[in-house]
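With one protein chain withheld, the remaining protein chains of the complex are depicted in position.
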Amino acid sequence: MIILDLALMLITAYFVGFIYYGLYRNITARFQRRIGPTIFQSFYDSIKFFGKKEAISHGWMFYLGPIIMATGAIMTLFFIPFFYQSESFSGLSGYGNLFLVLYLMLLGPLGNAMGVGVGGNPFGVMGVTRGLTRLFALELPFYIAVVAIMSISQSADIATIAGSQTTINAFAHPLLFIAALFSFVAMMGQSPFDVVGAPVEVYSGPASEFSGKFLSLLMSQSAIFSFAKLVLMVNLFLGGADGFFELLWKTFVLFLFVIAFGAIYGRFKTPQSVDFLIKVPTVIAIVGLIFATAWGN
Amino acid sequence: MFATIKNRFATTDIEVKREDLYKVVVQRDAIFELIFMLREQYDYQTLNAITCCDWIEEEHFAITYILTTSDRKQSFMVQTMIGREDAQIDSLTHTFEQAEIMERDLHEMYGIDFPGNQNLVELSLENWVHTPPLRREFDTLEFVNNNLSFREGRDGNMDVKKEMKRLRALKKAQKAAAKKAKEEASEVSDGN
Amino acid sequence: MDEGFLKEQQVMESDLNSETSHKSSVDFLMDWFRRRSIFVLAYGTGCGAIEMPPTFTSRYDAERLGIRGAATPRQADVIIVSGYCSYKTLRRIIRTYEQMANPKYILALGSCTVNGGMYWDSYNTIKRLEDYLPVDMYVNGCMPRPESILEGFMALQKEIGDGKISSWQKYEDNYAFYRKNQEAVLGQTVAPAYDADWYLYDGGL
Partner (left out) sequence: METNKHITIFHGPQHPGITGNMSVELDLIGETIQKATTHVGYLHRGFEKLVERRTVIQAFTIVCRICVPEPDPNEANFAMAVEELAGIEVSERVKYIRVMVLELSRLASQCMWLAGQSGSIGLYAVGQWAIADRDLILDLFEELTGGRVYHMYIYPGGVRRDLPDGFLRRLEKVLNHFKKRLKEYDNIFINNASFKSRAIGVGIVSPEECIKNGYVGQVLRGCGIEADVRKDAPYLVYDQLDFEVPTAQGGDVYARALVRRAEMDQSIHILEQVIDKMPEGEIMVKMPTHRKFKLPKNDTWVKVESSRGEFAYYMAGDGSEKIRRMQVRGPSLVHAFTLLEDLLVGAELSDVALIMNSLGICPPEIER
């Protein structure tokens, strides 16, 4: 039965993720005063790339990169319960807690770094270096906020954290939420922290050398992973969800915020974004942690 | 200023082109002295351009240095002639940094050598082995015809001149025929 | 007059008789997706590139048709040769084109790619692009307006959707012909020989 559950979770995340990406492009287009593509556009793109034939090969190590990344994304998804009360759509969350999820979220980028390094494209390597630097910086405030939330809820189980919020954490502990939100924008690769794949600098960063099926795989994992991250944020800070409708509107509001944030800011350089993430959100998170521990108990 | 230049460089050839543009033609060995004098004494601080004009009939290149004052209100064209065969003139890179790229351009387009410029490599062209393209003896149309092919054109493509001639002849013939017919008709009517 | 009419009739009937009507359902589906998603390589090779920004931005908004820019040749479907092509650029275009993954298409803009255009007597531009690369669609004009470019794209999309275009196949099949022409203008320094399987001999898979 769990297999069916996992398959349903994957399919939901896949389609909702792609539709969110389509919406992202469409809403950004509206910001830019144009019509924009249909909301299924990203899905079309991904399928089209699946049908392309690569002209070259860099060896199996190179192609392991996207596969490890996709594995990381899917595993992350499986350990995040969609709803805090329901038995279905809880995946493997009974077998692993928040610590495991945080660990799994790191797996993908590391695997990708390995693959791109083999590819030998200097822009890909540069993109990966930038990505890992940014990852290091954004994890710091995010981990502090998550640790604070865990200590408040006295649990590391995501469903318990989501279910135990009488006032949702975003209002009860705004400082932690703000800190985590900065990290989240960076995690989603939005402006001003989108230095990894900056086209005017390093083409498309880590993905520069990928094409065809593996690019399609990268796009799919990115859609799934984005949805997993959105669900995680909703569970931790927005009180979780008790049904599909609640889940969708909560994730969408969060996603809309990320888009709007990205549309009006330019891109920071790598040192600038690291500097910013280590200073501002980290300090906010620490202050939030102190407040939470002082008042929480 | 003009008097000084006339005396020192024994030239009478100073032209006032516009109120903001003067031109002088001097001997080849005196040109750098003149440029330095203009630069030191009359505030012509900027080298705007180095141009070259190929006078193939008179067997020389006219090299013009265009200098501008630091307030950018006056320009001075300093011209000299160098022979077309083994053309060479000293580089100005030691004084004006930007001369490097201008000389590189002229070297490529005219084959002029600038001793002192370290960086006379190809600028616009790549693997060019023919005559430098801006020299007058280089015929670009001949080069194109030898190396490249054009599209044949549409199936029904016609030579415009020939076709016009044909149409004109046709029209003339028609007119003549009409006239003849008319005459015949009038003859017939006369006959009646 | 009869001739032109007959030719038109042939073109109209050829749709019915073409092999494309027998393609498999997977191919049909793939073509449907290909047609709706076209990634254009960000390479402004000539002056026509000045009309690319208007085509892709708010006023004409090519993205509503599923056409968007791609940064690297590996991810691009279409390369736009926007106007005249100097030898130095041609070398880069060939190199870039060969890096793109199949299926790939070439859209040529302006009169210059058709027959040299106003640079017909220039010593540094090629005159007929199709001697060197397989061109799928010409958009004429000097330079073509964004509307024309969009129309060219839509025509290309239609051909892709019908599964008619296989220019990359043509390039591979007639590689000797293209290579000969390329070497005639560029010398021996064109690019490494293009071969879909070259990696097999190079310590690859």
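As written, the chains take the letters A, B and C, and residue 1 is the first residue of each chain.
FYI, a contact is a pair of C-beta atoms (placed from the backbone, for glycine too) under 8 Å apart; a residue touches a chain by one contact, two chains touch by 3 or more.
Bear in mind that the values here come from a model prediction, so they are computed numbers and not experimental data.
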Seminar exercise, completed: Considering the complete assembly, the absent chain touches shown chains A, B, C
For this session: Return the single residue from A:62, A:184 or A:203 that touches the missing chain.
Result: A:203
Problem set entry | Given B:29, B:71, B:86 or B:152, the one touching the chain that is not displayed | B:71
Exercise. Hey, which chain B residues sit against the chain that's not shown?
Worked result: 17-18, 20-21, 23, 45-49, 51-55, 62, 64, 66, 68, 70-73, 75, 77, 96-98, 100-102, 109, 122-126, 133-134, 136, 138, 140-141
For this session: In the full complex, which bits of chain C touch the chain not displayed? Write them out.
Result: 41-47, 49-51, 53-54, 57-59, 69, 71, 73, 84, 86, 88-89, 92, 96, 118-119, 121-125, 142-143, 145
For this session: With the missing chain put back, which residues of chain A would touch it? List them for me.
Result: 28, 31-34, 122-123, 126, 191-192, 194-195, 198-203, 263-270, 272
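FYI, only the chains that are shown with their structure count from here on.
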Problem set entry | Touch-based graph of the chains, sorted into line, ring, star, complete or other | line
For this session: Select the chain whose centre, defined as the mean of its C-alpha atoms, is least distant from the mean of all protein C-alpha atoms.
Result: C
Exercise. Using mean CA coordinates as chain centres, what's the chain A-chain C distance in Å?
Worked result: 37
For this session: Would you mind pulling out the distance in Å between where the CA atoms of chain A average out and where those of chain B do?
Result: 61
Exercise. Which chain C residues sit where two or more other chains touch them?
Worked result: none
Exercise. Can you list the chain C residues touching chain B in their complex?
Worked result: 87-88, 91, 114-116, 120-124, 126-128, 131, 184-187, 189
Exercise. What part of chain B is in contact with chain C in the complex they form?
Worked result: 124-127, 133, 138, 140-141, 143-144, 147-151
Exercise. Which bits of chain A are touching chain C when the two form their complex?
Worked result: 25, 29, 32-38, 41, 44-45, 47-49, 51-60, 123, 199, 203-204, 207-212, 215
